[in-house]
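Complex shown without one protein chain; remaining protein chains in place.
Lettered A, B and C in written order, each chain numbered from 1.
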Amino acid sequence: MDLLPSADQQDVVRAAADFLAQEMPRDRIRQREAEASSVDAAAWTGCADLGLFGLSVPEELGGAGFGVEEEALLFRELGRHVAPGPFLSTVLAAQLAVAIGDADLVASIVAGKTTVGLAALRAGSTVDEDRVRGDLDLIDAVEAPLVLLLGPAGAALVETGQLGAVQTVPSIDPGVRLATATGVDAPVSAWLPAATRPLYLRGLVLAAALLVGIAEACRDASTEYAKTREQFGRPIGVNQAVKHRCADMAVQAELGMAQLYFAAVSLASGRPDAELQARTAKVVAAHAATVNAASNVQVHGGMGYTWENDAHLFVKRVEVLENLLGGRTEHLAEIVALPAPQ
Amino acid sequence: MDLLPSADQQDVVRAAADFLAQEMPRDRIRQREAEASSVDAAAWTGCADLGLFGLSVPEELGGAGFGVEEEALLFRELGRHVAPGPFLSTVLAAQLAVAIGDADLVASIVAGKTTVGLAALRAGSTVDEDRVRGDLDLIDAVEAPLVLLLGPAGAALVETGQLGAVQTVPSIDPGVRLATATGVDAPVSAWLPAATRPLYLRGLVLAAALLVGIAEACRDASTEYAKTREQFGRPIGVNQAVKHRCADMAVQAELGMAQLYFAAVSLASGRPDAELQARTAKVVAAHAATVNAASNVQVHGGMGYTWENDAHLFVKRVEVLENLLGGRTEHLAEIVALPAPQ
Amino acid sequence: MDLDFSADQRDFRDQVRTWLHENKPRDERPRAAAGIREYDLAWQRTQFEGGWAGISWPTEYGGRGLSLIDQLIWFEEYGRAGLPSVDANFVGLNHAGPTLMTRARDEQKAQHLRPILAGEVVWCQGFSEPGAGSDLASLSARAEIDGDELVVSGQKIWTSFAHVADWQELLVRTSRTGSKHQGITWVICDMHSPGIDVRPIRTMDGEAEFCEVFYDEVRIPLSSVVGDVDQGWSVAMSTLSFERGTAFTAGQVRLASTVEQLIELARERTGPDGRRPAIADDELARRLATARAEVAALRAMTYVGISRSARTGTPGPEGSIVKLYYSEMVKQVARLAMDILGPDGLRYVSRWIPGGWSGNYLYSYSQTIGGGTSEVQRNIIGDRILGLPR
Partner (left out) sequence: MDLDFSADQRDFRDQVRTWLHENKPRDERPRAAAGIREYDLAWQRTQFEGGWAGISWPTEYGGRGLSLIDQLIWFEEYGRAGLPSVDANFVGLNHAGPTLMTRARDEQKAQHLRPILAGEVVWCQGFSEPGAGSDLASLSARAEIDGDELVVSGQKIWTSFAHVADWQELLVRTSRTGSKHQGITWVICDMHSPGIDVRPIRTMDGEAEFCEVFYDEVRIPLSSVVGDVDQGWSVAMSTLSFERGTAFTAGQVRLASTVEQLIELARERTGPDGRRPAIADDELARRLATARAEVAALRAMTYVGISRSARTGTPGPEGSIVKLYYSEMVKQVARLAMDILGPDGLRYVSRWIPGGWSGNYLYSYSQTIGGGTSEVQRNIIGDRILGLPR
């Protein structure tokens, strides 16, 4: 038992972290605010070149052959950088394509040629192996040829062109593009039953990873500011109002990180309580990120409220992720109903 | 409009406050821990001599003729001193006796000769103008000849001797005596329909007053300790961890106090939203007292955890009062269902 | 201890309600600052002409000369009528006006007070600087005395409506000797002076309500100093105490109405389980009930504050309790709205538009920062109300 990432695992994401810092700085979100897509093609291709979309695709299909643990580490970095773009749905779609043996689709995703957006079913809408029907929320899907749907019975890929009239929606998050499709009645182009591979749980773990990255980045940003910003002739971090807030942020980040690792390993190793661990990871990480993002604004004071500061980017991305793949109340209802953790 | 107590109103309770400080110090609770009754007869008689039980009884019936506002100020003092004894039920019983015109009972209560305990109905138990049936929780009732019941249809007085076998129960609060009576089928000796006089709402306001007194006493105790207790060569109150905690206690106490006044006046003047104001007073005061009592333990550190310190007396009385006349969830359910405040 | 309004006061309330109903602006409020200026000034002018401006201001400055309780009544009716917050007139009515009344010379009062009430001018504030936020006294915008003028260079920040303002209450450093609280001067700055450069700051909610103001050798007559040169700190402190006075009354009434709207929303919308209405969810229902209870208690606290001020004649440090509680509560209510909306909260809707819950949520982050952070308020409560050691 060693729950911390190994040196090898850390190496896997080091290049990605450097690339993100260089090519996808958070400021890019502000710059691209008015563009149809939140992420530019060059950066997306760069990610493909680094192998990010195939990190956990088997080597024989052109991937790097790692598992959900390494992918979780990657997504933590993506979270830290509030990286724009449909990483989550694209990476999950690659897993779907692997599972159903569609090597062409795998290759296209891994190469960064096929991007996959996310679609969420509104209440009363349905998806099965044949068709999706009803109203959908689309996340970073407008420019993507495919959308991924994670329904209770399984995961589906649907061609975006089949969704009919797609209405873009002003988004709270300048790094995420939203749209809706109403009255959809579209064919499913690929289907993976939930029982075959727990794609949804994998999605929860990766969403948790994004949230953990945000919780950590907020802790770091506040700590840095508390060390350097002076008021009353001393760094504001000497004040317990600030110091203890940063300490609480450290607790939340550590907690989210630990549970993320536990859930990733649980999923990879097929522990019987993997579902409980994955849902718990999402809930704990979302709480950590929510609290830390809000604290980070407050620690930065007036600066934290400006558009120019990154603090609001964290707040907004947390809001998007909290509502992705089920919110707090949904997961808590399952957590209390599931058998006790092992 | 002047929501603060007038100089006259403050005078009314000044003598009571002095008496309580002198004759009912909080330490008396510890001393009487093993006694059947939490309050000694001499102190109770002293309260009667001061006219505390008849504060809001009409002058022609031997009272002082004040209203619920002055009574609320008195109960705030009782709360501050964590005064033991069935003040709440006794004072409400006097109001009941006034309402039904039982001058003898009024006189006996005002004189401190008849003490009235409180009884609460367990789920499934009932009370009407004839009988009380089922299981009861008894609060400071064992030594009292009568118990007061506040049911949805009205308020009843029942002779304690009619309740059958009464089982004493170890109490979390050394200043409150608990007991249960099961399988009760007893005659009601006096009955006041709820519609006639809102005795229950009056009870809520007085319970809120007790809680506000506790919230204030905790704020004061913590502030005093923060000024005098030294660690690291300075009073602990210089640390924001302590100072800001005390500040939050001040906010809670002010909030509880303000709403108490508002509710007392609403009830006295028959405002149409009096029920909402009274329930709100109980909820807000209980929250203030809960938070402040817990903070007060923490500010006092190890000392706050000792039996010798008063901090635990506040914590325990808050627990009793929170569960008296309906707890938080019950009042919140009504508050959201009632029409909006005026 | 009473909630009785006198016959005159009840009468006054009726008149206010009637007048507001008949005279409130009917056209939609513009969103650009220039438009807001004209809109807010026009509405202030209407109030002035109707005899309703400055309820508690002395009649010699064009006010009504009425009591704090009448002003409470005005704020309550104003809030209940759903009228726009004072915004462009805020600094003039709640900061500069009261400060000038208590601290300025007669000719300054004569020049400035009536135009504020009459809706002729917009005032803005020049207190905060990038390096002087919570630690306001460390401000460094400097002013040299040159003949009968101050020559100001430096920068201010968080100035609402700076780009459309006529006047500014400006704090500058006129001396660097002594403690940092000394050597500060409170001066009236003409915003049309040469050398002033205003740049909007875009904020978290995407709006640009605030500005940075840059001063490059801006010349201000010494006759515009309020109080004495180097003695501006105490003037500034009284300005801030007015801010924490009754200015929250209208906001508190608006917050109460926001809570009622939320309860309505929770009755109409499906809750997080996708089946029942949101209000059937025990947790949401209790949070809504708690909000209703807290907003009721906040109003009681406002009444207590006014009762106290009416007795003592001045706003005390208890204003910090109201400010702290109010601003934390605004945040909680905004958060509750997002939790009721669920994924629908991801759609950005400006807070200026009905149903703008998501914009309001983002805006709510400013509440515990602006006007003195919650941390500063807790310090004030600890130090000045509880007397804790510093």
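Everything below uses one rule, namely that a residue touches a chain if its C-beta (ideal position, glycine included) is under 8 Å from a C-beta of that chain, and two chains touch if they have at least 3 such contacts.
Just so you know, these numbers come straight off a predicted model, no measurement behind them.
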Q.
From the list A:14, A:113 or A:234, pick the residue that touches the absent chain.
A. A:234
Q. Just one of A:30, A:133, A:197 or A:244 touches the chain that is missing; which is it?
A. A:244
Q. Which listed residue (B:152, B:270 or B:302) would be found touching the missing chain in the intact complex?
A. B:302
Q) When the complex is taken as a whole, what residues of chain B touch the one chain not shown? A) 120, 123, 137, 169-173, 176, 178, 230-233, 239, 241-242, 294, 297-298, 301-302, 304-308, 311-312, 315-316, 319-320, 323, 327, 329-330, 333
Q: List the residues of chain A that touch the chain left out of this view.
A: 1-6, 9, 69, 219, 223, 226-227, 234-235, 237-238, 240, 242-244, 246-248, 250-251, 254-259, 261-262, 264-266, 269, 271, 276-277, 279-280, 283-284, 329, 331-333, 335-336, 340-341
Q) List the chain C residues touching the unshown chain? A) 281-283, 286
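Basically, only the chains that are shown with their structure count from here on.
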Q) Distance-wise, how many Å sit between the C-alpha centres of chain A and chain C, to the nearest whole number? A) 39
Q) Out of chain C, which residues touch more than one other chain, so two or more? A) 375, 378
Q | Junction residues of chain A, two or more chains touched | A | 239, 241
